[in-house]
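Heads up, one of the protein chains got dropped from this complex, but the rest are sitting where they should.
Our next item is subunit A:
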Amino acid sequence: MNSDDEIYMEGSASSEDDMDDECLSDDDGIARHDQSASDYLNKKDKDNEVLDHDSLEAEMKKAISEVEAVLQVKTGVCRILLHKYKWNKESLLERFYEHPDTIAFLIDAQVIPRQQEVIPAGDAECDICCSMDELSGLSCNHRACAECWQAYLTNKIVSDAQSEIECMAPNCKLLIEDEKVLSYISDPTMVSKYRKLMVASYVEINCLLRWCPGIDCGKAVKVSHWEPRLVVCSCGTCFCFSCGQNWHEPLNCRHLKKWIKKCQDDSETMNWINANTKDCPKCMIPIEKNGGCNRMLCTNSGCRYEFCWMCLEPWTKHGYQYACNGYDETAVKNPQDAQEISRANLKRYLFYFNRYMGHEQSLQLEGKLNIKVAKKMEQMENMSMSWIEVQFLRKAVDILSECRRTLMYTYAFAFYLKKDNNSIIFESNQANLEMETEQLSGFLERDLEDEDLVTLKQKVQDKYRYVEQRRKVLLDHCAEGAEQDIWQYND
(Lines give C-alpha, C1' and ligand atoms only; values in the text may rest on other atoms or scores of the structure.)
Protein backbone atom coordinates (compact mmCIF):
# COMPACT_ATOMS: atom_id res chain seq x y z
CA MET A 1 0.00 0.00 0.00
CA ASN A 2 1.07 3.56 -0.52
CA SER A 3 1.80 5.64 2.49
CA ASP A 4 -0.63 8.46 3.13
CA ASP A 5 2.03 10.44 4.96
CA GLU A 6 2.32 14.15 4.53
CA ILE A 7 4.80 15.20 1.86
CA TYR A 8 6.76 18.33 2.58
CA MET A 9 8.11 20.11 -0.50
CA GLU A 10 9.56 23.51 -1.09
CA GLY A 11 10.81 25.43 -4.09
CA SER A 12 9.63 22.91 -6.66
CA ALA A 13 6.50 24.04 -8.47
CA SER A 14 6.48 21.23 -11.01
CA SER A 15 6.72 18.66 -8.23
CA GLU A 16 3.68 20.22 -6.61
CA ASP A 17 1.83 19.88 -9.91
CA ASP A 18 2.79 16.21 -10.06
CA MET A 19 1.60 15.81 -6.50
CA ASP A 20 -1.80 17.27 -7.35
CA ASP A 21 -2.17 14.99 -10.35
CA GLU A 22 -1.36 11.95 -8.26
CA CYS A 23 -3.98 12.91 -5.69
CA LEU A 24 -6.69 13.39 -8.29
CA SER A 25 -5.98 10.05 -9.96
CA ASP A 26 -6.32 8.08 -6.72
CA ASP A 27 -8.01 4.79 -7.62
CA ASP A 28 -10.23 4.40 -4.58
CA GLY A 29 -12.26 7.40 -5.65
CA ILE A 30 -11.43 9.36 -2.53
CA ALA A 31 -9.05 12.26 -3.11
CA ARG A 32 -6.20 12.18 -0.64
CA HIS A 33 -5.50 15.21 1.44
CA ASP A 34 -2.42 16.07 3.41
CA GLN A 35 -2.80 14.73 6.90
CA SER A 36 -0.68 15.14 9.97
CA ALA A 37 1.78 12.29 10.05
CA SER A 38 3.72 11.20 13.11
CA ASP A 39 5.62 13.93 14.87
CA TYR A 40 8.99 12.43 14.05
CA LEU A 41 8.08 12.22 10.38
CA ASN A 42 6.94 15.84 10.30
CA LYS A 43 10.12 16.99 11.93
CA LYS A 44 12.43 15.04 9.66
CA ASP A 45 10.60 15.91 6.47
CA LYS A 46 11.35 19.59 6.90
CA ASP A 47 14.97 18.89 5.94
CA ASN A 48 14.03 17.14 2.70
CA GLU A 49 13.30 18.41 -0.76
CA VAL A 50 11.97 16.42 -3.72
CA LEU A 51 13.44 17.41 -7.09
CA ASP A 52 12.46 16.33 -10.58
CA HIS A 53 14.81 16.29 -13.57
CA ASP A 54 14.45 19.98 -14.43
CA SER A 55 14.89 21.06 -10.81
CA LEU A 56 18.00 18.89 -10.50
CA GLU A 57 19.46 20.46 -13.62
CA ALA A 58 18.72 23.92 -12.22
CA GLU A 59 20.40 23.03 -8.91
CA MET A 60 23.43 21.72 -10.77
CA LYS A 61 23.70 24.87 -12.87
CA LYS A 62 23.34 27.04 -9.78
CA ALA A 63 26.25 25.26 -8.08
CA ILE A 64 28.33 25.59 -11.25
CA SER A 65 27.68 29.32 -11.60
CA GLU A 66 28.60 29.94 -7.95
CA VAL A 67 31.96 28.21 -8.39
CA GLU A 68 32.48 29.80 -11.80
CA ALA A 69 32.23 33.28 -10.26
CA VAL A 70 34.96 32.45 -7.74
CA LEU A 71 37.40 30.44 -9.85
CA GLN A 72 37.04 32.47 -13.06
CA VAL A 73 37.15 29.42 -15.32
CA LYS A 74 34.75 28.15 -17.97
CA THR A 75 31.43 26.50 -17.14
CA GLY A 76 32.46 23.09 -18.47
CA VAL A 77 35.66 23.16 -16.45
CA CYS A 78 33.66 24.04 -13.35
CA ARG A 79 31.42 21.02 -13.80
CA ILE A 80 34.43 18.72 -14.11
CA LEU A 81 36.00 20.20 -10.97
CA LEU A 82 32.78 19.95 -8.97
CA HIS A 83 32.29 16.38 -10.13
CA LYS A 84 35.81 15.53 -8.98
CA TYR A 85 35.03 16.94 -5.52
CA LYS A 86 31.61 15.22 -5.37
CA TRP A 87 29.75 18.52 -5.73
CA ASN A 88 31.09 19.72 -2.40
CA LYS A 89 31.75 23.40 -3.12
CA GLU A 90 33.53 24.05 0.18
CA SER A 91 35.90 21.14 -0.37
CA LEU A 92 36.74 22.26 -3.91
CA LEU A 93 37.39 25.89 -3.00
CA GLU A 94 39.42 24.91 0.05
CA ARG A 95 41.64 22.64 -2.05
CA PHE A 96 41.92 25.25 -4.78
CA TYR A 97 43.11 27.97 -2.40
CA GLU A 98 45.56 25.82 -0.47
CA HIS A 99 47.22 24.41 -3.59
CA PRO A 100 50.49 26.27 -4.26
CA ASP A 101 50.36 25.88 -8.04
CA THR A 102 47.08 26.60 -9.85
CA ILE A 103 48.32 25.11 -13.12
CA ALA A 104 49.34 21.85 -11.44
CA PHE A 105 45.98 21.76 -9.67
CA LEU A 106 44.14 22.03 -12.97
CA ILE A 107 46.40 19.44 -14.62
CA ASP A 108 45.66 16.98 -11.82
CA ALA A 109 41.96 17.61 -12.35
CA GLN A 110 42.35 16.72 -16.04
CA VAL A 111 41.02 20.06 -17.29
CA ILE A 112 44.20 21.37 -18.90
CA PRO A 113 46.65 19.13 -20.77
CA ARG A 114 49.84 17.80 -19.22
CA GLN A 115 51.57 18.28 -22.55
CA GLN A 116 50.58 19.51 -25.98
CA GLU A 117 51.23 17.92 -29.35
CA VAL A 118 52.77 20.01 -32.09
CA ILE A 119 50.25 20.69 -34.85
CA PRO A 120 51.62 20.06 -38.36
CA ALA A 121 50.91 22.71 -40.96
CA GLY A 122 48.19 22.36 -43.59
CA ASP A 123 45.61 19.61 -44.08
CA ALA A 124 46.25 16.34 -42.32
CA GLU A 125 45.01 12.80 -42.31
CA CYS A 126 42.60 11.84 -39.54
CA ASP A 127 44.19 9.06 -37.50
CA ILE A 128 40.81 7.55 -36.80
CA CYS A 129 39.25 7.17 -40.24
CA CYS A 130 42.37 7.69 -42.44
CA SER A 131 40.76 10.34 -44.60
CA MET A 132 41.98 13.84 -45.38
CA ASP A 133 39.81 16.38 -43.64
CA GLU A 134 39.84 19.50 -41.56
CA LEU A 135 40.85 18.39 -38.08
CA SER A 136 39.97 19.78 -34.68
CA GLY A 137 40.36 18.79 -31.08
CA LEU A 138 40.96 19.92 -27.53
CA SER A 139 43.64 22.05 -25.96
CA CYS A 140 45.97 19.02 -25.91
CA ASN A 141 46.00 19.31 -29.74
CA HIS A 142 45.10 15.68 -30.37
CA ARG A 143 42.92 16.05 -33.40
CA ALA A 144 40.39 14.18 -35.49
CA CYS A 145 37.73 15.05 -38.04
CA ALA A 146 34.31 16.21 -36.91
CA GLU A 147 32.62 12.97 -38.00
CA CYS A 148 34.94 10.88 -35.87
CA TRP A 149 34.47 13.12 -32.86
CA GLN A 150 30.73 12.74 -33.31
CA ALA A 151 30.98 8.95 -33.63
CA TYR A 152 33.27 8.74 -30.59
CA LEU A 153 31.10 10.91 -28.38
CA THR A 154 27.91 9.19 -29.50
CA ASN A 155 29.47 5.84 -28.63
CA LYS A 156 30.49 7.09 -25.18
CA ILE A 157 27.06 8.54 -24.47
CA VAL A 158 24.95 5.66 -25.80
CA SER A 159 27.07 2.57 -25.19
CA ASP A 160 29.09 3.55 -22.14
CA ALA A 161 26.63 6.02 -20.55
CA GLN A 162 29.52 8.29 -19.61
CA SER A 163 29.20 11.96 -18.77
CA GLU A 164 32.95 12.43 -18.17
CA ILE A 165 34.64 11.64 -21.48
CA GLU A 166 38.38 11.66 -22.13
CA CYS A 167 40.31 12.71 -25.21
CA MET A 168 40.47 10.11 -27.99
CA ALA A 169 44.23 9.74 -27.92
CA PRO A 170 45.83 6.90 -25.95
CA ASN A 171 47.60 8.10 -22.79
CA CYS A 172 45.78 11.45 -22.88
CA LYS A 173 43.59 11.90 -19.82
CA LEU A 174 42.20 15.33 -20.68
CA LEU A 175 38.46 15.52 -20.05
CA ILE A 176 36.21 17.08 -22.66
CA GLU A 177 34.22 20.13 -21.55
CA ASP A 178 30.46 20.11 -22.00
CA GLU A 179 30.58 23.00 -24.46
CA LYS A 180 32.95 21.02 -26.69
CA VAL A 181 30.81 17.89 -26.50
CA LEU A 182 27.69 19.82 -27.45
CA SER A 183 29.49 21.48 -30.36
CA TYR A 184 30.20 18.08 -31.93
CA ILE A 185 26.90 16.27 -31.33
CA SER A 186 24.06 17.95 -33.19
CA ASP A 187 21.36 15.28 -32.88
CA PRO A 188 18.72 16.57 -30.40
CA THR A 189 18.18 13.03 -29.08
CA MET A 190 21.87 12.73 -28.29
CA VAL A 191 21.96 16.16 -26.68
CA SER A 192 19.03 15.18 -24.48
CA LYS A 193 20.72 11.90 -23.52
CA TYR A 194 23.92 13.72 -22.61
CA ARG A 195 22.09 16.23 -20.43
CA LYS A 196 20.35 13.34 -18.64
CA LEU A 197 23.73 11.71 -18.04
CA MET A 198 25.07 14.91 -16.53
CA VAL A 199 22.14 15.14 -14.14
CA ALA A 200 22.42 11.43 -13.29
CA SER A 201 26.11 11.79 -12.44
CA TYR A 202 25.24 14.88 -10.36
CA VAL A 203 22.81 12.83 -8.26
CA GLU A 204 24.84 9.65 -7.99
CA ILE A 205 28.10 11.23 -6.90
CA ASN A 206 26.48 13.79 -4.59
CA CYS A 207 26.15 12.49 -1.04
CA LEU A 208 23.23 14.84 -0.31
CA LEU A 209 21.09 13.44 -3.15
CA ARG A 210 19.55 10.05 -3.80
CA TRP A 211 17.26 8.73 -6.54
CA CYS A 212 13.85 7.61 -5.38
CA PRO A 213 13.64 3.80 -5.67
CA GLY A 214 9.95 4.01 -6.51
CA ILE A 215 8.78 2.29 -9.68
CA ASP A 216 8.82 4.67 -12.66
CA CYS A 217 9.66 7.62 -10.44
CA GLY A 218 12.38 9.82 -11.90
CA LYS A 219 12.84 12.15 -8.95
CA ALA A 220 15.58 12.54 -6.39
CA VAL A 221 15.47 13.57 -2.74
CA LYS A 222 17.81 16.23 -1.42
CA VAL A 223 18.79 16.45 2.25
CA SER A 224 20.65 19.08 4.22
CA HIS A 225 23.10 16.62 5.74
CA TRP A 226 23.86 12.95 5.20
CA GLU A 227 22.55 10.37 7.65
CA PRO A 228 20.43 7.23 7.55
CA ARG A 229 16.92 8.62 7.81
CA LEU A 230 13.42 8.23 6.49
CA VAL A 231 12.67 10.35 3.43
CA VAL A 232 9.45 10.56 1.45
CA CYS A 233 9.21 11.23 -2.27
CA SER A 234 6.29 13.04 -3.84
CA CYS A 235 5.29 9.76 -5.50
CA GLY A 236 4.60 8.37 -2.03
CA THR A 237 7.63 6.09 -1.74
CA CYS A 238 9.30 6.05 1.68
CA PHE A 239 12.89 4.90 1.86
CA CYS A 240 16.13 5.12 3.81
CA PHE A 241 18.26 7.92 2.42
CA SER A 242 21.48 6.08 3.22
CA CYS A 243 20.86 2.77 1.46
CA GLY A 244 17.75 3.30 -0.67
CA GLN A 245 15.86 0.40 0.91
CA ASN A 246 12.53 0.53 2.69
CA TRP A 247 12.89 2.49 5.91
CA HIS A 248 14.16 -0.09 8.37
CA GLU A 249 14.21 1.45 11.83
CA PRO A 250 15.55 0.17 14.28
CA LEU A 251 17.84 -1.99 12.13
CA ASN A 252 20.93 -0.21 10.79
CA CYS A 253 21.91 -0.28 7.10
CA ARG A 254 24.80 -2.68 7.64
CA HIS A 255 22.71 -5.30 9.39
CA LEU A 256 19.86 -4.87 6.91
CA LYS A 257 22.24 -5.65 4.07
CA LYS A 258 23.51 -8.74 5.87
CA TRP A 259 19.99 -9.84 6.72
CA ILE A 260 18.76 -9.49 3.14
CA LYS A 261 21.75 -11.45 1.89
CA LYS A 262 21.22 -14.14 4.52
CA CYS A 263 17.56 -14.49 3.62
CA GLN A 264 18.46 -14.82 -0.06
CA ASP A 265 21.22 -17.34 0.65
CA ASP A 266 18.86 -19.40 2.77
CA SER A 267 16.06 -19.37 0.22
CA GLU A 268 16.00 -23.16 0.14
CA THR A 269 15.38 -23.00 3.86
CA MET A 270 12.52 -20.64 3.08
CA ASN A 271 11.04 -23.26 0.80
CA TRP A 272 11.33 -25.77 3.59
CA ILE A 273 9.52 -23.51 6.03
CA ASN A 274 6.59 -22.94 3.69
CA ALA A 275 5.37 -19.94 5.63
CA ASN A 276 2.02 -19.79 3.89
CA THR A 277 0.57 -22.95 5.37
CA LYS A 278 0.82 -24.61 8.73
CA ASP A 279 -0.95 -27.61 10.17
CA CYS A 280 -3.57 -27.11 12.84
CA PRO A 281 -1.79 -28.28 16.00
CA LYS A 282 -4.90 -30.18 17.07
CA CYS A 283 -6.22 -31.96 13.97
CA MET A 284 -3.21 -31.53 11.61
CA ILE A 285 -5.28 -30.19 8.72
CA PRO A 286 -3.26 -27.62 6.67
CA ILE A 287 -4.45 -24.08 7.28
CA GLU A 288 -3.80 -21.08 5.03
CA LYS A 289 -3.47 -17.67 6.61
CA ASN A 290 -5.74 -15.22 4.81
CA GLY A 291 -5.47 -12.09 6.93
CA GLY A 292 -2.96 -10.15 8.95
CA CYS A 293 -4.24 -11.10 12.40
CA ASN A 294 -2.27 -13.95 14.01
CA ARG A 295 -5.28 -15.34 15.86
CA MET A 296 -6.22 -18.44 13.90
CA LEU A 297 -9.40 -20.49 13.79
CA CYS A 298 -9.30 -23.98 12.36
CA THR A 299 -12.10 -24.15 9.80
CA ASN A 300 -12.50 -27.91 10.19
CA SER A 301 -16.07 -28.21 11.44
CA GLY A 302 -15.08 -31.01 13.79
CA CYS A 303 -12.28 -29.00 15.35
CA ARG A 304 -12.77 -25.17 15.59
CA TYR A 305 -9.46 -24.92 17.45
CA GLU A 306 -8.15 -21.40 18.05
CA PHE A 307 -4.41 -20.86 18.19
CA CYS A 308 -1.63 -18.37 17.59
CA TRP A 309 -0.18 -18.59 14.07
CA MET A 310 3.34 -17.77 15.23
CA CYS A 311 3.87 -20.17 18.13
CA LEU A 312 0.93 -22.57 17.65
CA GLU A 313 -0.06 -22.24 21.29
CA PRO A 314 -3.79 -22.47 22.09
CA TRP A 315 -5.43 -19.07 21.98
CA THR A 316 -7.18 -19.55 25.32
CA LYS A 317 -3.77 -19.76 26.95
CA HIS A 318 -2.22 -17.22 24.58
CA GLY A 319 -4.82 -14.52 24.06
CA TYR A 320 -3.58 -11.05 23.20
CA GLN A 321 -1.68 -10.94 26.50
CA TYR A 322 0.82 -13.70 25.88
CA ALA A 323 4.27 -12.89 24.54
CA CYS A 324 5.84 -15.25 22.03
CA ASN A 325 8.57 -12.95 20.74
CA GLY A 326 11.42 -14.10 22.96
CA TYR A 327 13.74 -16.90 21.86
CA ASP A 328 14.61 -19.18 24.75
CA GLU A 329 18.28 -19.89 24.20
CA THR A 330 18.60 -22.10 27.28
CA ALA A 331 16.39 -24.63 25.50
CA VAL A 332 19.28 -25.34 23.16
CA LYS A 333 21.11 -27.84 25.38
CA ASN A 334 24.82 -28.60 25.10
CA PRO A 335 25.39 -29.07 21.38
CA GLN A 336 28.02 -31.77 21.19
CA ASP A 337 29.59 -31.20 17.79
CA ALA A 338 29.68 -28.91 14.76
CA GLN A 339 26.54 -30.44 13.30
CA GLU A 340 24.57 -29.73 16.44
CA ILE A 341 25.96 -26.20 16.59
CA SER A 342 24.99 -25.72 12.96
CA ARG A 343 21.53 -27.11 13.67
CA ALA A 344 21.18 -24.78 16.65
CA ASN A 345 22.23 -21.78 14.54
CA LEU A 346 19.70 -22.71 11.88
CA LYS A 347 17.03 -23.13 14.53
CA ARG A 348 17.82 -19.71 15.96
CA TYR A 349 17.81 -18.10 12.52
CA LEU A 350 14.51 -19.76 11.64
CA PHE A 351 12.97 -18.44 14.83
CA TYR A 352 13.70 -14.85 13.87
CA PHE A 353 13.18 -15.37 10.14
CA ASN A 354 9.78 -16.92 10.76
CA ARG A 355 8.57 -13.92 12.72
CA TYR A 356 10.17 -11.44 10.33
CA MET A 357 8.33 -13.09 7.42
CA GLY A 358 5.19 -13.39 9.51
CA HIS A 359 5.00 -9.63 9.96
CA GLU A 360 5.96 -9.00 6.34
CA GLN A 361 3.14 -11.27 5.27
CA SER A 362 0.75 -9.54 7.65
CA LEU A 363 1.82 -6.22 6.20
CA GLN A 364 0.99 -7.40 2.70
CA LEU A 365 -2.28 -9.07 3.66
CA GLU A 366 -3.39 -6.03 5.62
CA GLY A 367 -3.06 -4.10 2.39
CA LYS A 368 -6.43 -5.62 1.57
CA LEU A 369 -7.85 -3.67 4.48
CA ASN A 370 -7.77 -0.53 2.38
CA ILE A 371 -10.70 -1.76 0.31
CA LYS A 372 -12.72 -2.80 3.35
CA VAL A 373 -11.92 0.44 5.12
CA ALA A 374 -12.87 2.52 2.08
CA LYS A 375 -16.25 0.76 1.91
CA LYS A 376 -16.79 1.18 5.63
CA MET A 377 -15.92 4.87 5.44
CA GLU A 378 -18.38 5.34 2.58
CA GLN A 379 -21.03 3.52 4.60
CA MET A 380 -20.39 5.66 7.65
CA GLU A 381 -20.61 8.87 5.64
CA ASN A 382 -23.98 7.72 4.29
CA MET A 383 -25.14 7.32 7.88
CA SER A 384 -24.80 10.95 8.93
CA MET A 385 -21.15 10.92 10.00
CA SER A 386 -19.11 13.66 8.39
CA TRP A 387 -16.12 12.97 6.16
CA ILE A 388 -13.65 14.18 8.75
CA GLU A 389 -15.18 11.95 11.41
CA VAL A 390 -14.51 8.72 9.49
CA GLN A 391 -10.84 9.46 8.83
CA PHE A 392 -9.93 7.57 12.00
CA LEU A 393 -10.21 4.30 10.08
CA ARG A 394 -7.66 5.29 7.46
CA LYS A 395 -5.43 6.59 10.21
CA ALA A 396 -5.73 3.26 12.01
CA VAL A 397 -4.76 1.31 8.88
CA ASP A 398 -1.75 3.54 8.30
CA ILE A 399 -0.55 3.11 11.87
CA LEU A 400 -1.10 -0.64 11.66
CA SER A 401 1.12 -0.81 8.56
CA GLU A 402 3.83 1.25 10.20
CA CYS A 403 3.78 -1.05 13.22
CA ARG A 404 3.99 -4.17 11.05
CA ARG A 405 7.02 -2.80 9.28
CA THR A 406 8.67 -1.80 12.54
CA LEU A 407 8.00 -5.23 14.07
CA MET A 408 9.40 -6.89 10.95
CA TYR A 409 12.72 -5.09 11.34
CA THR A 410 12.82 -5.57 15.11
CA TYR A 411 13.17 -9.31 14.51
CA ALA A 412 16.13 -8.81 12.19
CA PHE A 413 17.54 -6.41 14.79
CA ALA A 414 17.07 -9.03 17.53
CA PHE A 415 18.77 -11.68 15.40
CA TYR A 416 22.03 -9.72 15.53
CA LEU A 417 21.63 -8.67 19.17
CA LYS A 418 23.51 -10.33 22.00
CA LYS A 419 21.56 -11.40 25.08
CA ASP A 420 21.98 -8.99 27.99
CA ASN A 421 19.87 -6.73 30.20
CA ASN A 422 19.38 -4.23 27.40
CA SER A 423 18.14 -6.87 24.99
CA ILE A 424 15.66 -8.04 27.64
CA ILE A 425 14.23 -4.53 27.85
CA PHE A 426 14.11 -4.45 24.06
CA GLU A 427 12.20 -7.73 23.92
CA SER A 428 9.78 -6.43 26.53
CA ASN A 429 9.04 -3.37 24.39
CA GLN A 430 8.79 -5.59 21.33
CA ALA A 431 6.32 -7.87 23.11
CA ASN A 432 4.17 -4.91 24.13
CA LEU A 433 4.10 -3.48 20.62
CA GLU A 434 3.35 -6.87 19.08
CA MET A 435 0.51 -7.54 21.50
CA GLU A 436 -1.14 -4.16 20.91
CA THR A 437 -0.63 -4.41 17.15
CA GLU A 438 -2.39 -7.77 17.07
CA GLN A 439 -5.32 -6.27 18.95
CA LEU A 440 -5.55 -3.34 16.54
CA SER A 441 -5.37 -5.77 13.64
CA GLY A 442 -8.14 -7.81 15.24
CA PHE A 443 -10.38 -4.77 15.56
CA LEU A 444 -9.94 -3.88 11.91
CA GLU A 445 -10.27 -7.47 10.67
CA ARG A 446 -12.99 -8.86 12.83
CA ASP A 447 -14.97 -6.02 14.37
CA LEU A 448 -15.36 -3.79 11.34
CA GLU A 449 -18.64 -5.34 10.24
CA ASP A 450 -20.67 -5.84 13.37
CA GLU A 451 -19.74 -3.07 15.78
CA ASP A 452 -21.89 0.00 16.18
CA LEU A 453 -20.22 3.14 14.94
CA VAL A 454 -19.69 5.14 18.10
CA THR A 455 -18.26 2.19 20.02
CA LEU A 456 -16.08 1.19 17.09
CA LYS A 457 -14.62 4.65 16.72
CA GLN A 458 -13.86 4.94 20.42
CA LYS A 459 -12.22 1.52 20.54
CA VAL A 460 -10.16 1.96 17.39
CA GLN A 461 -8.95 5.44 18.25
CA ASP A 462 -7.94 4.47 21.77
CA LYS A 463 -6.09 1.45 20.44
CA TYR A 464 -4.21 3.11 17.62
CA ARG A 465 -3.08 5.98 19.83
CA TYR A 466 -1.74 3.53 22.37
CA VAL A 467 -0.10 1.40 19.67
CA GLU A 468 1.63 4.44 18.22
CA GLN A 469 2.88 5.31 21.69
CA ARG A 470 4.28 1.79 22.21
CA ARG A 471 6.04 1.95 18.84
CA LYS A 472 7.60 5.26 19.78
CA VAL A 473 8.81 3.86 23.12
CA LEU A 474 10.43 0.91 21.34
CA LEU A 475 12.13 3.01 18.67
CA ASP A 476 13.28 5.66 21.16
CA HIS A 477 14.89 2.93 23.25
CA CYS A 478 16.66 1.53 20.18
CA ALA A 479 17.83 4.97 19.06
CA GLU A 480 19.04 5.84 22.55
CA GLY A 481 20.92 2.54 22.71
CA ALA A 482 22.57 3.21 19.35
CA GLU A 483 23.52 6.73 20.40
CA GLN A 484 25.03 5.57 23.68
CA ASP A 485 26.57 2.52 22.02
CA ILE A 486 25.05 0.05 24.47
CA TRP A 487 23.92 -2.54 21.91
CA GLN A 488 26.16 -5.59 21.67
CA TYR A 489 26.02 -7.45 18.38
CA ASN A 490 26.96 -11.05 17.65
CA ASP A 491 28.02 -10.68 14.02
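Quick note on the criterion: contacts are C-beta pairs under 8 Å (C-beta built on N, C-alpha and C of every residue); 3 or more make two chains touch, one makes a residue touch a chain; residues count from 1.
We take it that contacts and distances are computed from a predicted model.
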Per UniProt record, name of the chain withheld from view ["UBC core domain-containing protein", "Casein kinase II subunit beta", "Exosome complex component RRP45" or "Proteasome assembly chaperone 4"]: "UBC core domain-containing protein"
Which of A:Asp127, A:Glu360 or A:Glu381 contacts the chain that the document leaves out: A:Asp127
Per the touch definition above, residue among A:Pro100, A:Gly122, A:Pro170 or A:Pro188 touching the missing chain: A:Pro170
Residue among A:Leu71, A:Leu93 or A:Ala151 touching the omitted chain: A:Ala151
Which of A:Thr75, A:Ser136 or A:Gln162 contacts the chain that the document leaves out: A:Gln162
Absent chain, residues of subunit A that touch it: 127-131, 142, 144, 147-148, 150-152, 154-155, 159-160, 162, 166-170, 172, 187
